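Removed: one protein chain of the complex. Kept in place: all other protein chains.
Naming follows writing order (A and B), and every chain is counted from residue 1.
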Amino acid sequence: MCLAVPTKIISIENDMAQVEIGGVTRKASIQLVPEARVGDYILLHAGFAIEVLNEEEALETLEILEQIGETP
Amino acid sequence: MKNDKILLSHGSGGKASHELINDLFLPAFSNPILDQLNDQAVLQFGDVRIAYTTDSYIIDPIFFPGGDIGKLAVCGTVNDLAMCGARPLYLSTGFIIEEGLSIDDLQKIISSMQKTADEAGVKIVTGDTKVANKGHVDKIFINTSGIGIVGNNVNISGSNAKEGDIVIVSGTIGNHGISVLSKREGLEFDAPIVSDCAPLNSLVMDMLSVSKNIKCLRDPTRGGLATTLNELAMQSNVGIMIDEANIPINDAVRGACELLGYDPLYVANEGVLVSIVPADEAPNILAKMIENKYGQDAQIIGEVIAEPKKVLLKTALSTTRIVDMLAGELLPRIC
Partner (left out) sequence: MKHLDEYRNPELAKKIISSIKAESDQEMRLMEVCGTHTVAIFRSGIKNILPDNISLISGPGCPVCVTPNQEIDMAIEIAKSDDVILTTFGDMIRVPGSFSSLEKERANGADIRVIYSSLDALNIARQNPDKKVVLLGIGFETTSPTIAGAILSAKNVNNFFVLSSHKLIPPAMKMLLEVGEVKIDGFICPGHVSTIIGSKAYEFIPQEYGVPCVIAGFEPLDILQSILMLIKQIKEGNPRVEIGYKRAVRPEGNTTALNILNEVFEVCDTRWRGLGVVPLSGLAISDKYSQYDARKIFDVKVESENEPKGCLCGEVLRGIKIPLECNFFAKSCTPDNPIGPCMVSSEGTCSAYFKYGGDRLEC
């Protein structure tokens, strides 16, 4: 029920941002994530950013996944 | 027919379009030539075989990155002729224009058609114009019909594929559909994507110069690659297995599809062809395609199988799933 896509904020004006994925850009409202900054990755759903993706957690998750992969 | 009214999905190239053809047009017009359901009719006149096709263009917006409705109208019909191995020669063009369309826009479209026709080596030899009251047509609709000559010993048809044949796609998919969508009202995203709209007859001639045994050619327009592969599988009564990892898609198309929830396999193309060829000739044909301007990104994407008679996709996890024909229209989704 939730198609949301990770996109990068490339500019912000008031409560609207320009976000980008694969070179494609679109407008997104940051009404729901006022703390978002240029350079952040956000989840885009129905024209709104619904969360700022946490880079540290992402890296940790990838490490955990690699470790699961290593365990014989 | 399941509905009592025509719906938009009847024109989108997928299942509903096929239902329309099967339930309404075929029963009325049936004959051995039409019944083959190829994109073109091949007619025998003594020793000469003439290919004949028609197509109509109602695209909105009429100008999009990489093309316009005029270029599309020439390419679409040139390509339908090329897909049976014919050398396209002559086109007719019928214009249905909305009262109020700017002459400037019309001029641009006509110039575009001239340029494209020159590139394809075809002449527009007859035409017609009608003007409809404002609001009765959306800016401009164009119909083109075309004829070409099919060379001797060329036998290309959607029903020729056999187990073991190789499936090649001539370039990256989804470019046309995404570039048009990006300009459509309500979606408004910017994509560094231009339509792949192109005349493919030179590519086909190149391919024919290195092989007399090409089995099938088809250009996946509305309904996308998935729909075309399903059509070929049905016509040839075979299955097709494709490898997800080998399907050429560029990043921006991937990105736009993620944004909208589209599957690139169903997005329209206008300058791509699918070719089914004997396995031993595939490397040669591929190499020749890559030398052509419109075949630079050509890739082998799969092979023809005997069973099951479906189109299957080998996923990145090495499992298989079915790829069906387009049902309904492609719509932006939240789920």
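Basically, a contact is a pair of C-beta atoms (placed from the backbone, for glycine too) under 8 Å apart; a residue touches a chain by one contact, two chains touch by 3 or more.
Because the structure is predicted, anything quoted here is derived from the model rather than measured.
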Among B:44, B:129, B:237 or B:315, residue touching the chain not depicted: B:315
Sole residue of B:88, B:177, B:255 or B:295 that reaches the chain not shown, by the stated touch rule: B:255
Contact set of chain B toward the excluded chain (per top definition): 2-3, 5-9, 14-16, 19, 186-187, 251, 254-255, 258, 260-261, 308, 310, 315-322, 324, 327-328, 331-335
Residues from chain A at the interface with the omitted partner, ascending: 1-6, 8, 21-22, 29, 31-34, 41, 43, 45-48, 50-51, 53-55, 57-58, 60-62, 64-66, 68-71
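As a working rule, only the chains that are shown with their structure count from here on.
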Chain B-facing residues of chain A, complex: 1-3, 5, 7, 20-27, 44-46
Chain A-facing residues of chain B, complex: 182, 188-193, 251-256, 258-259, 261, 333-335
